[in-house]
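Here the complex is missing a single protein chain, while all its other protein chains stay put.
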Amino acid sequence: MKRIFLKGIKGGTGTTSIVANLACALRKSNVPVYAIDLDPKGDLGLHLGLAWEHQLGWSDYPNFASACEQFHQDNDGVKFLPYGSHSNLGLDFSSIIESCQQLNDSDDSWFLFDCPAHVDVHRYSLNEDDIFLEIINCDAICHSFAFKRLNTLKQAESSWQHYFLTNKYNSASELESDLLQLWQTELPLIAPLYINKDEVIKEATAFRNVAINCAPYSVANDDFETLAGWLVSRASQNDQ
Amino acid sequence: MTNSIHSLGITHRLLKGILGLFLTKQLVRFVFIKFYSYYNQHKMSLLGAILLPFFVLFLSLFIKLDNNKKRELKLKLKRLYPHVSQPVLTPSNCIRIALQSVYLALFNTTTTSQQHIAVEQRKSWRKLTRSARLLRLADSKLVRSCKGLWLVARKQTKTKSYKAVSSSPLWKNSTLKVAFFTLIVFAVAIFVTVPFSIEAQAVFISLILVVAYSLRRVEGKMATIVMITLSVTTSTRYLWWRYTDTLNWGDPLALTLGIGLLLAESYAWLVLILGFFQTINPLNRKPIALGKDTANWPTVDIYIPTYNEPLDVVKPTTIAAQSIDWPADKLNIYILDDGKRPEFAEFAKQIGVGYLTRPDNKHAKAGNMNHAMKVTNGDYIAIFDCDHIPARSFLQMTMGQFINDSKVCLVQTPHHFFSADPFERNLKNHRKIPNENMLFYGLIQDGNDMWDATFFCGSCAVLRRSALEEIGGFAVETVTEDAHTALRMQRAGYKTTYINIPQAAGLATDSLSAHVGQRIRWARGMAQIFRLDNPLFGKGLNIAQRLCYLNAMLHFLSGIPRIVFLTAPLALIYFNAQIIYAPFVAIFLYIVPTLLQVKITNSRIQGKYRYSFWGEVYESVLAWYILKPTTVALINPNKGKFNVTEKGGLNKQDHYDWTISKPYIILLLVNVLGMTYGVFRLLFGDSSQIGVLVISMLWASYNVIILGAAVAVAAEAKQVRSSHRIKANFPAAIRLANGRTIKVKITDYSNNGVGLETDHNHLCRVNDKVELLMSRGLKQFSFPTYICNTRDKQLGLTLRDLDLEKQKAFIQCTFSRADAWLDWQENFKHDKPSYSFSHVFYTSLRGFKNLIFHAPNELRPAIAFASRVLYFVASLLPKKPTKVLKTS
Partner (left out) sequence: MNDFAVKNSHTLTQYDIEKLLRQFGGKETDYVEIVDVEKNRKTIEKYPLLNDIALATTQTQSTKKINKNAIKNHK
């Protein structure tokens, strides 16, 4: 079982799109992929083709066993669990994460957790095989948040693998291009790849689909495939 | 008028009366009507007009000639004799009719249906292909069995017993080694000097050819060495035979000419042997990585000397030099401007590189660099000609050699051209056959490196400052200061290295005259070096290095021998001088197999770097021009001036360079006349000389082909664009105005545009604004562009509004990519001599066509006349009857 946690360093960095596209990219090699929405304001379901009227999720159930009813499967075979409308206070995110262990049907399965931006990483109980991706955009605010995060990571005991992943990168912007170049050498824990800004990521949701299905010849497709590939190699290194 | 009518009237009545005796009134009237119509309407001659009605009457006795039949007959005749023109009865038409009748009688020209013809054709074609396939099958079977035998022999060497024998300490004994070596030399000497009878020679030579043939497809060093040994044996044997057996002491003219030819052949033999020695084992040196800690890396100065080249040419070079992957504090770039132009100073300031000038211009480039050495202080000096754009990996690929061995003073890399040189451009050979440059940088320098004899080539290289200072700076005494500097450093005990990976590319010479000018300079410089600082003598060099320099020198002395070869057969044809005094069979048995063997060996060794027969073409083009400078320089090394090769000019239109091609045309004429004279002699001369005459004519025809190709080169093709387009193959992306992105592949680029290819049909249109995203390493750059042309899966983009930063980034992503020139040889398949010869042949034909097409105006009437005559003669020849068209 491989767990990946994705969280925006602040709101609106495009985390959910990454989760949806990454899930489909990983699914291309026919392994079980689960995407769990832990964000109360989350909309993961809409990215993966869930009907708009559907309002229930795991947060409407008292226990995990009953919450499992809410697992949906999209056209690519990604199984996802939406957040819901929080009508039941029986479950919280840590119990969901714990309970997902029960679903572990094979070693190769991937669990992607779409985490809300306001919940700090330290509130998750992570072990050393987990990968935590903190999504940042190329601007000065994220730059300052990133360094703040680095401070907290240094002070605490952090055994998981933490990375900063740049999203919505636009090289035509002078600030973004300068900043990314700075980060690539000066920002520790920056991931060795970035997701380019691509209109199709936004457009795809209007089609209730993900970018990699809508535009196979786009750069976005490439980027998500690279992301998947990189995560695979990280995970296999963990296994060794 | 009335008189003639009157006289006509009298003869008319007379004839009428006479005819009225034999024929009926109707017939007489018919005859007269016909006569008048033929004479007046069809404008036949008098005789024809008189005879034809009687002929028709005669026919009508046998055939019923009504209108339909007549028309049919006319049509049939027209079909059978399609080339007969109106009026019918002219002398040329008579010849035509006669020849056509003979043709129709002898050959079956019944217009069978197309299908039938096609079937017949297919049958004969199939027979041909089948026999060809059988031949090829036999050939491949033979080759495979030879290969198998060879592999079995190789396997044997791996068996224990063989290993025990070969690695026994017996071989280490030096006296035994010497004895073994002398034994081999003795054996070779025997083979070379023992005179064989004709039969023995035939057997010997066929054995050698059989071995060469069987080794054709066997790869590996051992097979090459065997082929080289065989070539050395046969060619030495041939030369021995020539010296001892074929000089005509009786005839003084033949003797002098014969000695001339013999000297030329000895030259060719010497160059051959030295060439084998030089290239027998190319070193293929691998780059050495530096340590990861850049604090330990040395400082490097980059010199970009320039004199009169335009700024557009120097800009990309400087920008690319700035983006070389080397710590910025250890990299200093200087433009050395001997032209002292203000716009260069301005540009240097703008992008932040050094700009150096000096008060005078003495000693051209060498003096320029010597002056720069005084005001700079990097540990190493890298030199780029102003049009040689370096890749960003240049320093990291080369500097390792210095760190690894402190005796290394020079690391040279290949000169690769991204534009076509005159041969490639005018013959349309670009990227189809290896260019002239490729043999030296691909093979010869690599071979030199094995013997530690790499030359400095003036650009795309790095030198150690301390070594330069030790020899007193760059050498200024000759016009090829680069080779001379390297020689001096080698004498001082330093080592030179060559890395056979192109890390920079530049512009080739623009026109044939510029190209020849450049070679003249090199030839003169080499001759000067041999007079002033002869590598064969003097201390500091080992024997292998001396031989390599000797070979380089000899290469530039090829002028006289090449001209001798191009004119030798004419001695026999014109003067009947027996320059090779031996019977025809002997000549055939000695010359042809040796040539074959040598050609095959050379093709094997030089396979990817130079195709067979093109070397002769290149030499012929240069032969006349390097004659004089080399001889002058050998006699008096200080005479002659240094002319700089111009770079970056533009050829505005197609034209033929008559000045430059005069020597080839003269040689060509002499040879063509010789051949016609030879034919004349063949038909009418005495028959005792036929064998040698035929050989001489074959040789002359070979010369004609080579010269034809040389003539073809002088037809300067128009250069369409001023910025060169370079082929590429790396991924990139575009972002359209609507924010969507498309992955693309860059297929070519130039100074201000790229061509790219998409995976599936795009929907872009011309003038759309598009953002081009290219990367250099981990950095991605965005360039504003607009679409200038488009096809289904291809786009052409033009960059717009590039400021200096963006220009830098663009060069970094294109020209100075680390892998930009790595495929410089990948496109070239191995040489196939027969194919190469046909290629040269077709080029030669094109040369003749060019001569005629571009003829100067004075000759045009003569050419027009000649072509008209030819056309007329061709029209007399019988033609196939036209197909019958079914008309109602």
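In order of appearance the chains are A and B, and numbering begins at 1 in each one.
Definition applied: a residue touches a chain if its C-beta (ideal position, glycine included) is under 8 Å from a C-beta of that chain, and two chains touch if they have at least 3 such contacts.
This is a predicted model, so every value here is computed, not measured.
**Student:** I'm checking contacts with the chain that's been left out. Which of A:51, A:65, A:156 or A:182 qualifies?
**Tutor:** Considering the complete complex, A:182 is the one touching the chain left out.
**Student:** Out of B:49, B:733, B:756 or B:851, which residue would touch the omitted chain in the full complex?
**Tutor:** B:733
**Student:** Suppose we count only contacts with the excluded chain; which residues of subunit A make the list?
**Tutor:** 25-26, 28-29, 31, 108, 140, 143-144, 147, 150-151, 175, 178-179, 181-182, 185-186, 192-193, 219, 222-223, 225-226, 228-229, 232-233, 236
**Student:** Could I get the residues of subunit B that touch the absent chain, sorted low to high?
**Tutor:** 286-287, 289-290, 292, 294, 325-328, 393, 396, 501, 730-733, 743, 773-778, 780, 817-819, 822
By our rule, only the chains that are shown with their structure count from here on.
**Student:** Taking each chain's centre as its mean C-alpha position, how far apart are subunit A and subunit B in Å?
**Tutor:** Averaging C-alpha atoms per chain gives centres 60 Å apart.
**Student:** Would you tell me which residues of subunit B are touching subunit A in their complex?
**Tutor:** 733, 735, 738-743, 758-760, 771, 773, 778-782, 784
**Student:** Which residues of subunit A touch subunit B in the complex?
**Tutor:** Residues 169-172, 177, 181, 184, 192, 196-200, 202-203, 215, 217-222.
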